[in-house]
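Entry: subunit A
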Amino acid sequence: MSGPAPARPPLLEVHDLTVNFSGSDGVARAVDGVDLTVEEGETVGLVGESGCGKSVTALAILRLVEPPGHIAHGSSVRLGGRDLLALGAKEIRAVRGNHVALVFQEPLSALNPVLRIGNQIAEAIRAHEAVTRGTARWRAVEMLTAVGIPDAKRRASAYAHQLSGGMRQRVLLAMALACRPQLLLADEPTTALDVTIQAEILELLDGLQRKLGMAVLLITHNLGIVAERTRRVYVMYAGQIVEEAATEQLFAAPAHPYTEGLLAAIPRLDERRDRLQAIPGQVPPATAWPEGCRFHPRCPHAWAKCGTEMPPLLEVTPGHRARCWLVKEPERRKK
Partner candidate 1 sequence: MLRFAARRLAFAVVSVAAVVFITFLLVHAAPGEPMLGTPERALASPETMARQRTLFGLDRPLPEQFLRYARNLARGELGESFVLHRPVAAVLAEAVPNTLLLGGTALVASLLLGLAIGVVQAARHHSRTDTLLSAATLVLYSVPVFWLGLVLLLVFGERLHWLPVSGMTSAGLEDRLSSLGRAVDVARHLVLPAASLALVQAAAFARFQRSALVESLDAEYIRAARAKGLTERAVLLKHALRGALAPTLTLAGLSVPYFLAGSVLVESIFGWPGLGRVAYDAIFARDYNVITATALVSGVLVAAGNLLADVAVAIADPRVRLDQ
Partner candidate 2 sequence: MRTRLALAIPLVLAACAKGPAGDAARAPGGTMIIATTGDADVLFPPVTSVTNGINVSDLLFCRLAELKLALNTVDDAGFRPVLARSWEHPDSLTIVFHLDRRAHWQDGAPVTAADVAFTFGVYRDPAVNSPLAPFLAAIDSVTARDSFTVAFRFRRWYPEQLYDATYHMRVLPRHLLDTIPAARLATAPFARAPVGDGPYRFVSWAAGSEIALAADPAWFLGRPGLDRLIWRVTPELATAVSGLLAGEADAMEVIPARGQLERVQQATDVRLVPYPSPFYAAIVFNLRRPPFADRDVRRALAMAVDRETVVRSVFGPFAEVAVGATSPMQWIWSDSISQLPFDTAAAARLLDQRGWRRGGAGGLRSSHGAPLRFTLLVPTSSQVRQQAAVIVQDELRRLGVDMRIQPLEFTVMERRTQTGDFDAALISRTIDPSPASLLQWWSPGAGGNIGRYADTAFGSLAAAAMRARTRAEAAPLWRSALGRLNDEAPAVFLFSPRNNAAISTRFRNVTIRPDSWLATVTEWRVIEARHIARDRGAPRP
């Protein structure tokens, strides 16, 4: 689904983002030339399997990639037109947690075990706003209440290990949203949770997003969540965006064989499949991406060109692009 071009620049505009990790086995290009945009208030999915680079992408947006990883020259991340990669240390800190916030996958490890949760929220507030300790604490309690934690005042002085998994994830949300960011990067926010809790958290996130009017980049491997919660989606494979489309479009007519494969590979609750269509082979390691199209060794349709030339993102329909030569040569699709 692609509406008319927005009058203002998109909220987030990532261009040619490349992140390298240098290790003893050579340089791993974990994220390779990623382009993506998020409009204000929009929920965008970033989907892919482990090791595809989706988490690194999120970290790179806030320049949180740590050595031995580094963001390559030529990448750009613009937030409301401002290039985050060009900011000084102090300015980027002013963005983190304030304009753009991050929610992590493992709420237990993302919360400092030795600090009270109320404190951890309050310090996020105090990092960006000149408020007193007392005010910050009061606002922390308010945030905890907002994310549905009962008896928030008392819970504020609890430690992470004293809370259940769902509660911890709520705390993380409260921490991320404490400064009312314009954009939330939610990295697998519910993967560690049971389905019933996952549903609660996603409902909560929906509600908060509407209330705060923020945009969400929802990073996940779960196609179900993507289908239910996002308007647009990017599919990542081996460090690259391989497909980009409106969500309905993607599920209705996937253009990239990898996307297709994923959809065919998952067992469905709503229908009984006799046999799953598995994608053969393994995700290659980041140090040894294949030549040409990175999916070609696992692709049922691949032909010689796929092994030598890397396809660019090709437009399938307006707003729907796929990194596959099949877009140009659909006749090569095998039945």
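Methods note: contacts are C-beta pairs under 8 Å (C-beta built on N, C-alpha and C of every residue); 3 or more make two chains touch, one makes a residue touch a chain; residues count from 1.
Inclusion criterion for the candidates: all candidates are chains of the complex that A comes from, given by their letters.
Computed from a prediction, not measured in an experiment: that's the story for all the values here.
Any copy counted, the candidate of 1 or 2 that touches subunit A in this complex is 1. Across the complex, subunit A meets candidate 1 through its residues 59, 62, 64, 66-67, 93-98, 101-102, 104, 106, 109-115, 123-124, 127-128, 159, 161, 172, 175.
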